[in-house]
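This is the structure I want to talk about, given as structure tokens.
The complex appears here without one of its protein chains, the remainder shown in place.
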Amino acid sequence: MALITQRVDVPVIVDESKCLEKCTACIEVCPLDVLAKNPETGKAYMKYDECWFCLPCEKECPTNAITVQIPFLLR
Amino acid sequence: MSNDIDSELNQWLEMLQSSDLSDRLVAVKSLQYLGDEDALEPLIAALGDESLAVQKLAVTALWELANPKAVPALLECLASPDLEIRAEALSALGELISPDRLLLLLDALHRDDLNMQLNVLILLRKIHDVQSLPYVLPFFESENAQLREAAVTTLRYLNQVERCDRAIPLLSDPDDSVRRATVLTLGHLVDSEVVPRLCQVLTSDLDWQVRRNAAKSLELHADPAAVVALELAIADEHWQVRKFALQAWQKTPDNRTMPILIQALTDEYSDVRREAAKSLAALKNPAALNALQQSLDDPDRDVCIYTQRAIETIQAATKEISNA
Partner (left out) sequence: MNTQWMKTDVLIVGGGTAGTMAAIKAKQANPQGDVLILEKANIRRSGAIAMGMDGVNTAVIPGNSTPEQYVREITISNDGILNQKAVYQTGKLGFEVIQELESWGVKFQKDAQGEYDLKQVHRVGKYVLPMPEGKDLKQILTRQVKRHKARVTNRVMATRVLVKDGRAIGAVGFDVRNGDFVVIQAKAVVLCTGASGRLGLPASGYLYGTYENPTNAGDGYSMAYHAGAELTNIECFQINPLIKDYNGPACAYVASPFGAYTANAEGNRFISCDYWSGQMMLEVWKELNSGKGPVQLKMTHLDEDTIAEIETILWANERPSRGRFHEGRGENYRTHGVEMNISEIGLCSGHSASGVWVNEKAETTMPGLYAAGDMASVPHNYMIGAFVFGRLAGTNAVDYIADLEHIEPDAEFLEAEKTRIYAPMTRPNGVPHTQIEYKLRRLVNDYLQPPKVDNKMKIGLRNFERYQETLDLMGARDPHELMRCMEVHFIRDCAEMAARASLYRKESRWGLYHYRVEYPEKNNEEWFCHVNLKKDSSGEMFLFKRPVEPYIVDVDIETEVYDVAVR
């Protein structure tokens, strides 16, 4: 099977300057489990484009590092 | 397994003492998720953290623990200089406050702090205790309009209070929001001047929301003495006043109002037209049938349905009379 990697505009944006390396608050609350830590930087990022724009990640972030946009297709 | 939890708890408690702000943020957030009662005291202590962000998370964490022991400490947060902390603490206390904390609240009401006083007045509504009345009344004369509004609103929630003439002068308050709240509170009071004063406000206040609220309160009173004022209000310039005046009128239907009701059947606003149809149904006067027939093709389905029902009600009532 031939596969390609496509660019996608993702809804969850993490401000890396604010994201705390020891914190996993957003990752723990995401119902779809789409957030993960970048092993190189220790910062959270949206690993899978499967977002219900439900906002717990944004609300639970202790440093307001997360912004959730409405997914582009619905925006 | 319980060892795991203990070690996890201890790890976060230790981190909560760190000099590094990020560590304390992570710690307080983690303690919130862990929900372990043993974190109660350290979280209360964290309400005094130098960082407002840590303080706010500590409020949230204590809220989730829902331990009434945290109430006095959370109450202090109502005077925080930070708006978000005050709002979070108010929400938390709204859930945690219980009637046995009345004295604590009344005590806080004496504190010379606007935010504390405002928030405590709001919390008193959760308790519904008439004992707080003497402590609430002085705020009617406060120089601060927010406090006057909060106090007269709280009065509405003190169930056993039936009369309170000290609230009536607030009908002439210079602040619109105070008058709006006062008028609603008077819907629940039975002092003899209440209905005449509500009628006066209904037809003369310059703020339409005060007039609308007066109609709502008159609906609760259902006093035939209000009919004349309500008739005037059915022709008010604001449609919501017209709508709620019609609803209040339905409590004490009066045949003399019929021409005004028929006029209201062609109002610009569908809600008013629907209330007019319901009012004519309440009147059961066959003289309204012609006008109602014309409303049957109203573009609004709801108006059609209520017009049809009005016609049926009137016809049934007429039949009963002729059969009798």
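A and B label the chains in the order they appear, each numbered from 1.
Everything that follows uses one rule, which is that a residue touches a chain if its C-beta (ideal position, glycine included) is under 8 Å from a C-beta of that chain, and two chains touch if they have at least 3 such contacts.
Everything numeric in this text was worked out from a predicted model, so none of it was measured.
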item: Touching residue (missing chain; options B:Leu96, B:Val183, B:Leu202 or B:Leu246); value: B:Leu96
item: Residues from chain A at the interface with the omitted partner, ascending; value: 1, 3, 28-33, 47-48, 50-56, 68-71, 73-75
item: Footprint left on chain B by the chain that the document does not show; value: 33, 35, 63-66, 91, 94-96, 125, 128, 156-157, 159, 188, 209, 239-240, 269-271, 299-305, 308-309
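Criterion: only the chains that are shown with their structure count from here on.
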item: Approximate Å spacing (C-alpha centroids) for the pair chain A, chain B; value: 38
item: Touching residues on chain A, where the partner in the complex is chain B; value: 20-23, 25, 28, 60, 62-63
item: Chain A partner contacts - residues on chain B that touch it in the complex; value: 22-23, 25-26, 28-29, 33, 53, 57
